[in-house]
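The complex appears here without one of its protein chains, the remainder shown in place.
As written, the chains take the letters A, B, C and D, and residue 1 is the first residue of each chain.
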Amino acid sequence: MTGGSWLCLLAPLVGTILILLGGSWLPRVAAAWIATTSVFVAFGGAVWAFFSLRNQSGHHGEITTAWTWLQSDHFSVGLQLLVDPLSTMMMLIVAGVGGLIVLYSIGYMDGDDEERRYFAYIAFFVFSMLLLVEGGNLLMLLVGWGLVGLSSYLLIGFWHERPSAVRAAKKAFIMNAFGDATMALAFFILIAHTNSLSFGVLGAHFSSTQANLIALGLLGGAVAKSAQIPLQTWLPDAMEGPTPVSALIHAATMVTAGVYLIARTHVIFEQARTIELLAAGTGALTLLVAGLIALVQTDIKRVIAYSTMSQIGYMFVGVGVGGYANGMFHLMTHAFFKALLFMTAGLAIHALANEQDIRKMRGLGRVMPLTKWCFLAGALALVGIPPFAGFFSKDPIIASTLNIGWYGYVFYACCIVGAFLTGLYTFRLWFLVFPGEPSPFVREHYHDHHGREGAWTMLVPVGILAVLATVGGWIQFPPHWDPVTKWLAPVAPSLPNAVPSSTQETVTSIVAVLVGLAGIAVAWAVYSERKIAIPAAPSLRRLLEEKFYFDRLYDWIFYTPSAWLATALRREFEEPVVLQTGTDLGDTTLATGGLVRRLQTGLLRTYVFFIAAGAAAVVLAFLIAK
Amino acid sequence: MSASYLTSILIWLPIAGAVLIWLLPLSRYATGALALLISFAEVGFWIKQAAHFDFSQPGLQMSGQANWFGELGVSYHVGVYGFSLWLVGLTVVGMAACTGYGFWVGRDRPRAYFGLMLLLTGATVGVFEAQDLLLFYAFFEAMLIPLYILIGVWGGARRSEATIKFVIYTMAGSLIMLAAIIVYGLKAGTFDLVDGPTSASRWLFLGFMLAFVIKAPLFPFHGWLPDAYREAPPEIAAVLSGVIAKAGLYGMLRIAITKFPDPTSYYRTTVLALAAAALVYGSLLAFRAPDFRGVVAYSSLAQSGLITLGLFAGTDLGFDGAVLQMVAHGLISISLFLIAGAVERRTTTGEFRLLGGMARGRPALATLLMTVGVISLAVPGSASFAGEFLILAGVFQRHWWWAAIGAGAIVLAAMYMLRLISAVLHEARGSTVSDSALDLRPGELALVVPLVAGLLFLSAWPAGISDHSFFGPSPAAAVKSGFK
Amino acid sequence: MIVASAGNVLVWIVWFVAAFACVGSAVAVISFSNPFFSALALIGNLGSLAVMYLLLSAEFVAAAQVLVYAGAVVVMFLFVIAYVGPRKETPWSGGPSWQTFCAVAAAGALLVEIVVAVGMQASGSLSHESSVGADFGTPAWIGRVFLVDHLLAFEITSVVLLIAAVGGVILGSHTRRATT
Amino acid sequence: MTLNTPYIDWFGLSPVLTLIGTSFVALLCAVLVPRAVRRIATASVSAVGFTAGIVLAVWLYVDSANGHTIAAGAYYRDRWTSLGQIIIFGVGLATTLLAVEHVPGWRRDADASRRDDHVAEFFALLLASAAGMAFFIGAANLITLFLSLEWFSIALYVMCAIDYDLEGSLEAGLKYLVVGSFGAATLLFGSALVYGATGKVSFDGIASAISSQGLTGDTFVVVGIALMVAGLGFKMSAAPFHMWTPDVYEGAPTTVTAWMSSATKVAALLLTFRVMTTAFPDNQHLWGWAFAIIATISLAIGNFAALVQKNVKRILAYSAIAQAGFMLIGLSAGSALGGRALMYYLIPYAASAFGTFAIVAARERELGVPVTLDNLAGFGWERPFLGVAMWFFVFGFAGLPLTGGFVGKFYVFAAAYDHGWVWLVIVGVLATLVSLYYYLGIVRAMYMRPATELVIAGGSPAAERLLQIAVGAAFVVAVGSLFAAEPLITLARHAASSLPF
Partner (left out) sequence: MDGPSVAWYIALAAVLFGIGALGVLIRRNTLVVLLSLELMLNAGNLALIALSRHFHNGAGQIFALTVMAIAASEVCVGLGLVVALNRRNLSLDVDTLSELRG
């Protein structure tokens, strides 16, 4: 089992190093295939770990330590891996979906003159992500946490001639650094009180304040990583990266790490119930806001990005109310269909010479049927229409909010509205892009790939994911059939009041589906048939297009003041005071020297006078002092 | 103890080498080669020393003592502790790299240059090994002399002001320290650091600290820093921030904190405040600095602040983290300055507005700068992350807000380091970046790659230092006992 | 021992006359604008000092004073003055304005301080007198003291004089006139 | 009548006598030896004289474990004297080497024919002044003190003026003479007053008289000490009696400056320390403070004035004033430790002072014009050895651990602290800080001017082997004294132990 985990972790790292050392001697294709194989090997390792864990009685998992990574006094942190149901599940998702996406990017990145760098980065990302999910203690988790941030930075800024890309990359990294910082602070509290960072210590007893602070710190990290309000603004900009990157990092895996974190550290959250509900609240808020903003986006990838935010909002609600299994399950299905959506979008973009504006893409379905149908599958899964995956994973989350008190109903309402918005913006996208006669732009720019809609390396993963997005949800249909929940039970048992009664389940499912369909219908009416005019409401539209002014707000609160402060310090303090003081002192000294020098008149009599005066002074002093 | 001769060899071999170089009429290449050879020999001897060092053994090791002038209890007394061992290692490795750089760029007047570099090596090693206050002071001062000439002769356009400023600033501190040393030593009847008693005098403590905070430097005593780092030749700037600055921090640990426990606790808050100020202030200025070296310079100001936080936290984690961070930051800033030198050689400038887009077609440069950059911004998993994590965890136990400030500063660090990286490597190609500006040459790689490799090794196993700096489980206890 | 036998009054009168002459000539030395006169005034000063020495029953010194000083030194002065020709220069002039004032202040201060000291002392150790033997101050006595108690001083003096002579030769000799 | 002349310990006086003798020989050479070989002949005579002096002084040092006065209480035969003499003769030997090529009249503009006019006299005077200083250190009563002071002073007046083609040289000579005589007169009157209070001229006699008759507060004693402090302070060029120093050092031939700046200070400081501790131990509360204040003033004036100088000889002159201040710190402590500190400090100081001026002399000869910071540019690269020696010397002055100056500073500070004068330590430290600027400035001038600024040195520098040897010797002494601190301090301790503590 541990062998599997190590294999899973190290394979991508080896891949990275090979590509790095290979440098320019390595043919591009070779680099690509090294990365791909390494990730698939990792998947193999994950599978190995999974099965060996299944055969373990009660599959509680086990921890392996390579060596002591950091040690001081009695505080000691090993380079540890943990194999338990939660981590294996994540390993499977990350390595599996990751493998498909890397394969996809072989076709997608073909011809880019820095392919090697790309594949090195992406393999490195998979490694970091696996370290994150496999990390056997909080510090290892933080390490992985930071490294995914780093590789996300590298990949967003992959096309580094684009200032926008570089800016987006920096933004993403810094916001995540903020999250890392809050997590670190939480860890400091843990160290101060338990002198350890193993997952076990979370169970220790803390005063409510400590527990709240720790949980808050962790939540800060989770929010930053998962682009939830208030740290959500980096995700849309991150779409500057290559599409496979968006699919892998900003849809399937990294951004959902926040959910994993909460599930992993649920013990402390349960000690700090307020914070946990705060997480749920954040999720609820985000899913609404994101859904609204998605309505007005014109960049195909940004629409999907906002939907990602909103879906993660669902997951937060899920884990926030204590239904960890629900959250994780939605995480999995979401990985399937969101990756699918991004990759189909990628096909479209690829085929249209990197055009991303949906207003130009009308009628694409005519020329790209396969893409069209795959996208449709993903869309339906996203909206949660049975029998697609989203249906099975989203509804339990919504239902689970019903038993936790009055705010539960608020969450419920949000989720339902969110479902409607999901239907609306998803099919707005669909109707704008695929049906109907191809627009002139499409006719002009569409170029197929040897008569196919894309290289086989791109089509195969899309196909596989389409299937998964369709059937991937069937492995759990609460309350009647819930292997995932059972599987996770040893690690993250759902709170009792997060388990809805079957009636609640059924009702919720029906309502959600109907609302979703309603959303689709409206979208059809507005964007396909043009029966209803798009509501004008310019101020509202502007508000949405400005993404509720979050960016401007942060710019105004954080960046501008710090930049101003720095400049002011340099102008007003550093240069005039710190740097000048020494010089001034020196000048004063020299001036004094000039004065002394003036005494040296060169006149003999002056010299004699000084001797006489000196003698007189000494005599006087002595007469007085004697 | 066996192998105690190594301590003295490490000090005197390079000095002897310097004299040799000055005496022998060697050719340019012979000179450089000889100097390089000696630096490598230093590294070799250090490895041997580290191999002989017994971490399970308390107290001073491989010590050697000889009479200097006994009537006042002053002697030539050298030896190493765990932490000094690491700093010596940092010195010899860093100096080897920088000497190599000097050789690679072919400094003119090679005999003077290499002689001085070796002299500097010996003096710096001496600082970390001296166990007698006056000897410590002697080496502490001796470091200045070669630095003065190295910067003044081979430095940039405004070198002359910069170097005078640097020397006088530093001397201002260390002369006050001399007064403190005299008072302490005569009161105690010995100048020996090992046998010397602890003192409760606040004035003496301040006298020592002044020297160290200027050397380190700490806000607001860093007036010499920007000019010196900008005007010095890159390899000297590297030595300055990577190695020499550590002497000040080492002094805090070995003398100020160890010998003055009561004043330390009395002034703890003050020093911590200064350190925090240095951390934030340095980070902010680095964030707006207009050039490569400016960023690195102010970032090392910030780093000094951070390390001081760790030292004056007075907690186990703080001490371990501080030592680890000293080494890590040493390697980082040496590499960064050498890379800065490489960039300046290719573009004739370090100004960001004239740079940019160097990543395209220069994979080696891009990879190295990126690697060092992200390590220096303490991306989790890196050696500096380990160091900063320990430091902040340690100072957190003193009071939470120090750690909060530190965490904030780490975000700032990310901001300025990413700014540096993208300003040099990314976005539109700068006006001074021409195609003739090639990628790093093998020679440069041979200098920087080992340093980076060392950093990566430390990143993989920071415990190697953090757990092997002080005897026994608890550094705080070791410090309290005066490393007996 | 002329003076000893004479009465106090006479002694006092002589002393005052000598002292007056002494101070007067000293003032004259420093205030004549013509160095020639200054030199002459110095002779007067030396003479009056010689009288003082006699009053102090230091015959030998008095003699030496007259011979060496008035005879040799001052004459040397006069020669040089004659050689370089008369150069007039008014006292109290030249130099920075504060110069003269400070000069007077300093010299005055010294003078006053010492006189005060003497005054404070007059009642002290200086008040009691010690009677002198008959041979006090005679050449024979001097010679004995010189050769017994202060032999080395005697020798050194000769060395110094020699050095001075050499110096005088070096500086004064002009085998060739300097071309610069 | 019979004179029972006192027993003269000729051996005790031998170093002085040797020098007087060789001085006469040199004088004879002036008339007997043909001009062609006169320079080398007299130089070798002088070298022999100094060497013999050193040998004898060493012998005496070994032989005079317990010091006592000789020649009817005129002269001290003890280790204090001998060690001081060793230092002085060492400098003298070096000066001889230097002088062979540089004095007198070896300037560019002097015509070759007149070059050797006064070379013999010069060496004679050099030896004579050395003898005077040697005796001065050992002087045991006020008379010999005054006499030997004038002895070497007069010799120095002449030496300063020996380049009498130069107005500067004459001016220096005259200024030195007048100011010196004024100082001497002051000293004389002071001695008279002391004599007036105690009726004694010998130091120990004075001390015993003061203590036995309780004259500690006696007006004459006090005023006398004050005037003597002034007179001696003049000799060691301590502020405010220093004014003559820069002018004379600049005007005098550089060789003479080298000799004065090192040897004279040695003599003056050692003798002052002896007089004060031997004759006036009970008045230390007065002269101790006086010298402490004078030290402070000297440090301030010397360092500040040096900051703004351009002429290197003047810079060094002011630095000499400041250095006197440092040594006065040790002197003012008036303790055994202070004596050790003073004696030790003088060794590297004398070497460095001589060395620096010798190097200036080399440059001066090269350029034919006074050496300024500007035309020093590039010197370090043209004459590597001299350059390195120069920065060792000046950094040593600054108290950086390159020469014994480091240990010396440490020692005088230690003495001050030991005496309870922490403030004086602080003063010294700050003074050192100020001094750094111009010491660094010299090195900067030698090495750090861009090539465009380099002046074209006139012609190719002469080989000047003797000068190189002299500087090399000074270099060895200066640097060696850092490492050989222990033995030297032991010597100093024995020397100081012969003073009454």
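As a working rule, a residue touches a chain if its C-beta (ideal position, glycine included) is under 8 Å from a C-beta of that chain, and two chains touch if they have at least 3 such contacts.
Model, not experiment: these values are computed from the prediction.
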{"item": "Chains on display which the left-out chain touches in the complete complex", "value": "A, C, D"}
{"item": "Touch criterion as defined above, residue of D:Arg77, D:His102, D:Arg314 or D:Lys409 at the omitted chain", "value": "D:Arg314"}
{"item": "Residue of D:Thr51, D:Ser181, D:Thr216 or D:Gln284 touching the missing chain in the full complex", "value": "D:Ser181"}
{"item": "Omitted-chain contact residue, chosen from D:Ala161, D:Leu400 or D:Ala414", "value": "D:Ala161"}
{"item": "Chain C, residues in touch with the chain not shown (by the definition above)", "value": "3-4, 8, 11-12, 15, 19, 22-23, 26-27, 29-30, 32, 35, 38-39, 42, 45-46, 49, 52-53, 55-58, 60-61, 64-65, 68-69, 72-73, 76-77, 80-81, 83-84, 87, 89, 91-95, 100, 103-104, 106-108, 110-111, 114-115, 118-119, 121-122, 126-127, 129-133, 136-137, 141-142, 145-146, 149-150, 153-154, 156-157, 160-161, 163-165, 167-172, 174, 177-178"}
{"item": "In chain D, positions touching the absent partner", "value": "141-143, 146-147, 150, 154, 157-158, 161, 164, 167-168, 170-175, 177-178, 181-182, 184-185, 188-189, 191-193, 195-196, 199-201, 246-248, 250-251, 309, 314"}
{"item": "Touching residues (missing chain, whole complex) on chain A", "value": "597, 600-605, 608-609, 612"}
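FYI, only the chains that are shown with their structure count from here on.
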{"item": "Chain A and chain B, separation of their C-alpha mean positions in angstrom", "value": "37"}
{"item": "Separation of mean Cα positions, chain D and chain C [Å, integer]", "value": "31"}
{"item": "Centroid distance [mean C-alpha coordinates] between chain C and chain A, Å", "value": "104"}
{"item": "Multi-chain contact sites of chain D, meaning residues that touch two or more partners", "value": "219, 222-223, 437"}
{"item": "Shared interface positions of chain A, touching two or more other chains", "value": "586, 606, 612-613, 615, 619, 623"}
{"item": "Residue ranges of chain C in contact with chain D within the complex", "value": "113-114, 117, 120-121, 124-126, 140, 144, 147-153, 156-157, 159-160, 163-164, 166-167, 169-171, 175-176, 178-180"}
{"item": "Residues of chain D defined as touching chain C within the complex", "value": "1, 3-6, 8, 20, 27, 71-72, 74-75, 109, 111, 114, 117-118, 121, 124-125, 128, 131, 135, 143-144, 147-148, 150-151, 154-155, 157-158, 161-162, 164-166, 173, 189, 193, 196-197, 213, 215, 218-220, 222-223"}
{"item": "Residue ranges of chain C in contact with chain A within the complex", "value": "95-96, 99, 102-103, 105-107, 109-110, 113-114, 116-117"}
